Structure formats: C-alpha cells, structure tokens
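Note that this is a trimmed complex: some chains were dropped, and none of the rest were shifted.
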Amino acid sequence: MLLTPPLLRRSLPLLTLLGAGAALAQAAKAPAFNTGDTAWMIVAAALVLFMTPGLAFFYGGLTRSQSVLNTMMMSFVSIGIVLVLWMLGGYSIAFAPGNAFFGNLSAAGFNGLDNAVNGTIPSYVFAAFQAMFAVIALALISGAVVERMRFGAFLLFGGLWSLLIYSPLAHMVWGGGWLGVRGALDFAGGTVIHIAAGVSALVAAFVLGPRIGHGRTAHVPHNVPFVLLGAAILWFGWIGFNAGSALGANQSAALAFMTTCVATAAAMLTWLVWESVRGGKPTAVGAATGLVVGLVAITPACGFVSPWASLVVGIAGATASFWVVQFKQSLRADDALDVFACHGVAGIVGALLTGALAWTTGQGKPVGEQLLIQTEAVLFTVVFCGVGSFILLKLVGLVTALRVTPGQEISGIDISSHSEQGYAESESGLSAPVMIGGD
Amino acid sequence: MKLITAVIRPERVQQVKEALFQAGISGLTLSRVSGHGGEQEIIEHYRGTRVMVEFRDKVEVKMAVSEPFVDAAIEAICKSARTGEVGDGKIFVQPLERVIRIRTGEEDNSALTPINEKKLAPVS
C-alpha cells in the first residue's frame, strides 16, 4: 500500500477543516476507506477530465475557422499523451517518495496502487484525479501557440514538459517536496497548474514568434457560442477541480465549492464592468474570459478563504487580468489566446491573495509570513517554468521545426497538419469533394 | 433582353421580391454579397482588440428580363428597396445575348416565362 505521508499532503485541509459532531469524531481516528468520499472523488476526477475538452472549445471558438481543428486537437492529444505518460512515470515522479524536487520511480506503472487506499479513497482514484490536472496543465499552454506550431513539435514538447516540469513541480508542492514543506498554500493548483502553464505559454509564444500579420490583421473568434460552451464546461468541471481537491466530501469541499462559485460570478461581472467603463460594451467573450479568470484566481485559495474573501479574490483577479490584456500589444510575444494574461496573471494574484486572506478561515501562518512564502513559491515557479520551457523548446527545435511554413499558416493549419477541415459545405455544394480512394 | 443586377439591403429582400412579382417578374437568382460604399463601418470588440468591419451584408438579386420589363423592374426595385439612408444599393443593367432554359432547351424570351408547380400563399 502506498499510503505514505507525502501522499496525504493534499488531504490535509480535510483534517483541519472538518465540521460538526460525528464528522469530527470520525476524522479523529485514522482515516478509513469511505464510500461517500470515493463517490465524490470519482466524480471529481471525471469532471476534471471533462475540463480539457471544454478548454478545446474555449480555445477553438477563439481561433479562426481554418485553425479550429488544430487548436482543439492540441487539447485532445494532451489527454492522450499525458494520461499514458502519467501511468508510465509522471505519477511516480510527482507522488512517489523521493527528494525535495522529484519522486523516484517506485510507483511507475501505478505499481503498488492496486487495492490500496490513499486517505479515505482508493489510490487509483487519487492517481486518476491527479492525472487530470497534469492533462489540463499541458492543454492550457496550447492556447499561446495556436495557428502556427507544428503538431509533432507540440507533442514532443508536451510530453517532455509534462514529465520534466509539471511532475517535479507537483512533487515540490503536493508530493512532499520543499515548497509544500515550507508551507506554501495551494489548495487546488494555482501555482502548479495555472502559473506554470501561463508562464510556459508566454515563453512558447516568444520562442515561436508571432502569427503572420499579428498586430495588423485582426484575429476574430470564429464561433463565440463555442467559447461560451467551453467556458461553461470549464466552470462545471472546475467544481471537481477545486472542491475535489479536498479529497473527500467534507466541509473543506463545501467551502471550496462555495468560494469557487462566488469568486467566479464576481470575476465575470467585474470583467463586464471594466469593459463598459472603458467605453465599450459588455461582451460575451468578455463574460467567458472573466469567469475563467475568476476560476483561476480562486483556485489556490478556494479551501482557505471565506466567501467574503472569495469576492475579493474574484474581483482582484479579473481586474488584474483585464488590464494586462489591454496592454498585451506592448508585449513582444504573441500569446494568441492570452494564456499568460488569464492563467499566469490571475494565478499569481490568486496565490498571493491566498496568503493574504487565509486568516479569514483561520488557516495558514501569520499573514506576513504566509505572504512571503507565497511570493517565494510564485517566483520559484515563474523562474523554473520559464527557464525550463525555454530550454525544452530549444531542444525540440533542434530535432524538428517548431513552426509550419508561412503558406501553410496563411491557408490555415488544419489542412496542412491534419488534412481535414472543421466545417464542410454540403457535399452537393460548391467545394464538392470527390472521392479518390478508400485510402 | 437585359440582365438586371440589383444590390440591396438584406432586410428588404422580401419587399423587393413582392414588388417584382407584382411587376410580373418571378424568375430571380439571389446571392449573399458584401458591399462597400459610403456606409460607416461597424466597430467590434474582442478581448482588448478593437476591430472595424468595412463591408456590409447585402443581397444581390439577378434577373433576366425581356426589354419591355426593364423599366418596370427598375421602378419596382427602387420603390421597394429604398430607405433613404446611405447604403440602399445600386442597380446595374447589362446586355444579354442568349438565355437557355436547361430543362427544355427553349431559348430567349420563351425561356424566361416560368412554368409553375402549385404554389402556397403566405399569411398577409
């Protein structure tokens, strides 16, 4: 059985926050397998799995129609490649015992998880839940490189990034590594997922270079309802992401659920208000962006702050992201779908506010000290992921070209990278395709 | 015979069609086009990017008519498509040498009279 202390770290909130009567009594003895917790955690893992296709639609709707499939495929293939790598080694690097930076390979192939229990839930459920976090972290990055990155290069980079950057970082924060030991608070992955992905995305956009015509031609979302659909699926799945990070159906999950709802609603409204204030109109893309930003900002804080504090987190996160987006033209990198502005910036704001507001539920160290630790964790993550992603991309660039050719980019990456188009006119129509073989 | 091509506002298609029917013209071919002329552009906002749409949706109505119908057609279109605002559109008249009805091979004027299947009536 793999029930070693590091694996329990993520369930700590459970122990400290548990509520009334009976529940407390139960928590006092060693945690035992519990069907209610297991039921919730299977569902939570399924919800997080569903987030990545949601992201595919959020991103896919924002690109032009000739690139929609490539954009979506980067999310879908992230599920494929990360799940397999997670089994082969990623899980072990993140959660097996090891040193301060990464775990050893003793749990490779999910060795030792069979019939084991982690806290109150089966170890397989824990491993699957964590797998979904690894999946979406990679998928998030893809938003920065849409319409121009070679699919093979993304696959190679993605696999390496997941094993060499994501898994070690997860180990450092949740798997028994130094950041967790230092006391950095990250309830559901603000640092590990959002700051990491946001910074890596910015670096990737920088290394790849801007899209052709960037800054002159406008890139207009081809299907805003898809953006809204994606945002809705993300919110729905994020309940699993945040409340599931309590690792059980307990008071901590209940708090995380509530703060997630409040912060997200507040962030959506905040974004719309800023748009109106700036002389524009409240937009649908703005509502979708605002709500996703709110989800990002509350992620590290959700189990640590009160509902009132979550209101603050949502408003602050949305405000920060909004203004970074407004001035993104001055950034040298063409972060096409604003991954850095949405996930990086809101993630950093959320991580810092977690430190500043954890007192509202009586958790964490004294505010000053906790804030210092949070800042340290943020800075470390920015540097680690920034430098790491830069090196990986340069390495991948040695093996294969990172970008498609300009011609392929102009006519849309879907045809050149996937030999297919997102939408077909009716077959009897103009661009009537002619069959040339059963392949 | 002439080929008359009118570029009109999409929201006036229905009126134009009815006016043409009353003028005795019921063979039409329409297509969606985008027009650029004197109209003001539309501004759109997407996440911190301000964007200008220069072309406006228009509908092109094309009809082949024999000489006696040309003026009636133009008048019908002008009356039914006019709003008085910039962007009402244009009518172009071009020479047309031959018309063939594919179904029968009939040519010219006899190719222009539609043979009706049974028709339905809209609510008025």
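In this document, chain identifiers A and B correspond to the written order of the chains, with residue numbering beginning at 1 in each.
Going forward, a residue touches a chain if its C-beta (ideal position, glycine included) is under 8 Å from a C-beta of that chain, and two chains touch if they have at least 3 such contacts.
Fair warning: this is a prediction, and the values are worked out from it, not measured in the lab.
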Chain-type multiplicity across the complete file: A x3, B x3
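In this section, only the chains that are shown with their structure count from here on.
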CA centroid of chain A to CA centroid of chain B, Å: 52
Parts of chain A lying in touch with chain B, wherever the complex brings them together: 218-221, 275, 280-281, 283, 285-286, 289, 325-326, 328-329, 338
Complex contact set, residues of chain B against chain A: 44-49, 51
